[in-house]
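Every protein chain of the complex appears in place save one, which is left out.
Every chain is named by a letter (A, B and C) in the order it is written, and numbering of its residues begins at 1.
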Amino acid sequence: MITAERKPLEEIIAYVRPFDRILLVGCNECVTVCAAGGRKEVGILSSALQMAFLKQGKNLQVKEHTLERQCDPEYVEELSSMIDGADAVLSMACGCGVQEVARRYRDKPVFPAVNTTFMGASERQGVWAERCQGCGDCLLGITGGICPIARCSKQLLNGPCGGSTHGKCEISPDVDCAWQLIWDRLKALGLENRYEEIIPAKDWRTGRGGGPRKIIREDLAE
Amino acid sequence: MKTDSVLEKVLSSGKLAVTSECGPPRGAAVDKVKKKAEMLKGVVDAVNVTDNQTAMVRMSSFAAGVFLRQMDLHPILQMVTRDRNRLAMQADIIGAYAHGINTMLCLSGDHPHFGDHPTAANVHDIDSIQFIQMVRQMRDEGTFQGGAEIDQPPKMFIGAAANPFADPFELRVARLAKKVAAGVDFIQTQCIYNLDKFEQWMEGVCARGLHEKCPILAGITPMKSAGMARYMKNKVPGMDVPQELVDRMAGVPKEKQAEEGIKICVESMQRLKEVKGVAGFHIMAIEWEQKVSEIVEKAGLLPRPTV
Amino acid sequence: MKPFEPVIVAFCCHYCAYTAADMAGSQRRCYPPNVRIVRVPCSGKVDTIHILKAFEKGADGIYVAGCLDGDCHFKNGNIRASRRVASVKGLLDEIGIGGERLEMVKISAGMGDRFADIAEQMTEKIRKLGPNPIHAARTAA
Partner (left out) sequence: METIERFQTRNKVLVVGGGVGGIRTALDLAEAGRDVVLIDAANAIGGLMTHLDRTFPTNNCDLCTISPNMSEENRSRHIDLMTLTRIIGLEGAAGDFTATLSTAPRYIDLTRCTACGECRRRFPECVDFSPGLDHRAPTCMRYPQATPQAFSIDLARCKDKQALAACCPAGAIVLDDAESRRQMRFGAVVMATGAGIFDPSALDNFNYGKDPDVVTSLEYERILSASGPTGGRLVRGSDGKVPEKIAWIQCVGSRGLQKGAAPYCSSVCCMFALKEAIVTKERFADQIDTTVFFMDMRTFGKDYEQYYQRSRDEYGLRFVRSRPHSVMRRPGEDRLTVTFAPYDQSVVKEEGFDMVVLATGFAVSEEMRKTAEALGIELNEHGFAKTPGFNPVATSRQGVYVCGMFESPKDIPETMIQASAAACRAAALVAPVPAKGVEAPEGEMAEDELEPFPPERDVTGEDPKVGVFICECGENIGGVVNVQALAKDAGSLPGVETAEVLGYSCSREGMKKIQERIRELQLNRVVIGGCSPRTHELQFQDTIRRAGLNKYLVEIANLRDQDTWVHLDRPAEAAANARALIQAAVSAVKTARPLTEHLLPMNQDVLVVGGGVAGMTAALRLADQGYQVFLAERRSMLGGIANLVRKTLEGDDVQAFVRDLIDRTLAHENLQVITSAFIVDHSGMPGMFKTGMQVGPQMFYRQINHGVTIMATGALPNRPSAYLLGEHDAVMTQLEADALIEEDSDRVAAWENVVMIQCVGSRIPENPNCSRICCQAAVKNALRIKELNSEARVIVLYRDMRTYGFQEDYYRKAREKGVIFARYETDALPQTEAAGDRVLVTFTDPILGRTLSVEADALMLSTGFVSDDESTEDLAAIFKLPRTSDGYFLEDHIKLRPVDLPAPGFFVAGTAHAPKSIKESLSQAEAAAGRALTLLARESINLGAAVARVDDSKCAACLICVRVCPYGVPFINADGYSEIDPAKCHGCGTCASECPAKAIDLMCFEDDQILAKLNGLLERMVA
């Protein structure tokens, strides 16, 4: 899923300051699951903003609404009935959702309330970790199911570097060395031999190297 | 001979090679490079010129290397994959070669996390092994990594680093094998303090015959003080400093510690000379270049051969 | 001018803290009238939004009172509550209300005296901090 974290309140306040009526929009997908922008966080941010402005003597009106999915136009359409009552939109969705709202309501300022962080998995309750960078050419089949692009600090495809210590990355003892994990997994699978095959330099065109990407499923696209 | 590299010549003569390094200044104070280089003249066969070492901005290794070359020293151009993509790297390689630099060291580089630009983007378009492959391809096939032909290809003698002490230890020989397979010509190792472990690694290296395909220069760094020993032991990732060594440094009075560090360094070199597969030494006397000649001399490696 | 009398909301878990509050009463243990108790089944039930809304409504201080460590009737609700309170304190700092107006306390059912002591300490602390700035701004406006 896509993970995100709420922006510092101060930054959000700066966006919202010029306005009196705000439509605060949550999303019931990824950002709900990673506890950044679901109905609950919308409620919390709404209350926090109102108090922060009250303290400055301003009565900020906040209308809360959480969409099923903010990156689909049909859902975003739901906002049309309330958009006129707001001077600006504050979105707690990932960057996709923010842009979808901005695209649909072009004359309404839209601000992000979260920082979209990464594509990750939930390691346990309350902990999410990066797993994928969407490079468009998945290597997991040859790296034992662990991605060196997303999980090695240096994106080494032929790691590990000399900084690997006790299974941890040189940048922090809290970060696992991806290549240690790859090696352990290759061993567990009896594929140690595969390690010495040199993985060639990557074709980054499938990733961001090729400019903004688009998927068109001919059979589905209208 | 693949190249005109002096280092290649020394190594192929079967004599123990000696290299050292020279960190470019953090600014345009070119005199500082020259001063450091002067101390190494006639003492070592070639001099590594570091590339934004520890992710701190310095004068580019290419530019500093050109100064060294002008002083008739033999620079080893260090280049990291952290800061440039493959286009920039190939461009600099050609340029350096055109300036008479024919030896280089292919590295991935320290993470920006450690340096003075922690917010910098981390390029890593290719990794160090792919880097070696690329330089080898430029030299031997005369083509760019993208496949186009090169007009006067750079004939680089290609080096790489190896850290025998990092984890997982069992992968360390295999990783060296990958570098050899990628086409590396020589190896400089991380500083060696844990000689037992190094010998263990070398056994593995020799068992696979890698030392025959690629000469290995043992990395040496003299310690200036017990404090430095402790720092290296505890703070530097991938460094293996045995406690005995720290204790030995701490066991002598402060003013004698530097001397003790040199002594340890020389003792290590004497022992390493006997280790099968060691083809020379890479002496990294960080900001202590004036001691290199003393070390090389005490290790019985002077005068340097002329090739 | 009358001295500032803060209003303090205490979210008390049914099994320990609320019982302790009753116990303080049955022992006729006096504590400041500033404290107003809201009963919840478990301190783990106290939601961030409940705390924020209470401040929004003008509470000057809030504490969440759960069972002693290891004694939660629902195993670990009090531990969750502690962690939540710690995070809401951060948010209160961001808002400008001040995290120190919120506390987590742990009391066993029999500690009537401790309940009263905490009520006193909390009242004293909030009295020193002065009125909830939101409320103050609102009344000034």
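We take it that a contact is a pair of C-beta atoms (placed from the backbone, for glycine too) under 8 Å apart; a residue touches a chain by one contact, two chains touch by 3 or more.
As the structure is a computational prediction, the values presented were derived from the model and not from experiment.
> Quick check: which displayed chains does the absent chain contact?
Taken over the complete structure, the missing chain's partners among displayed chains are A, C.
> Which chain C residues would touch the chain omitted from the figure, given the whole complex?
Residues of chain C in contact with the hidden chain: 7, 9, 14-16, 18-19, 21-31, 33, 36-42, 44-50, 53-54, 57-59, 67-68, 70-71, 73-77, 80, 84, 108-112, 116, 135, 138.
> State which residues belonging to chain A touch the missing partner chain.
Considering the whole complex, chain A reaches the absent chain at 28-29, 32-33, 35, 38-41, 43, 66, 122, 124-125.
Assume only the chains that are shown with their structure count from here on.
> For chain A and chain B, what's the span in angstrom between their mean Cα positions?
The separation of the two C-alpha centroids amounts to 40 Å.
> Express in whole angstrom the distance between the two chain centres, defined as the mean CA positions of chain A and chain C.
The answer is 35 Å.
> Going through chain A residue by residue, note those that touch at least 2 other chains and give them in order.
none
> Two-or-more-chain contact residues of chain B, please, as numbers and ranges.
none
> Which residues of chain A touch chain C in their complex?
8-10, 40, 43-44, 47-48, 50-52, 54-57, 59
> With touch defined as at the start, can you tell me which chain A residues reach chain B in the complex?
By the definition above, chain A touches chain B via 153-167, 170-172, 177, 179-180, 183-184, 195-196, 198-202, 204.
> Could you please specify the touching residues of chain C with respect to chain A in the complex?
47-49, 52-53, 55-56, 91, 94-97, 133-134, 137-138, 140-141
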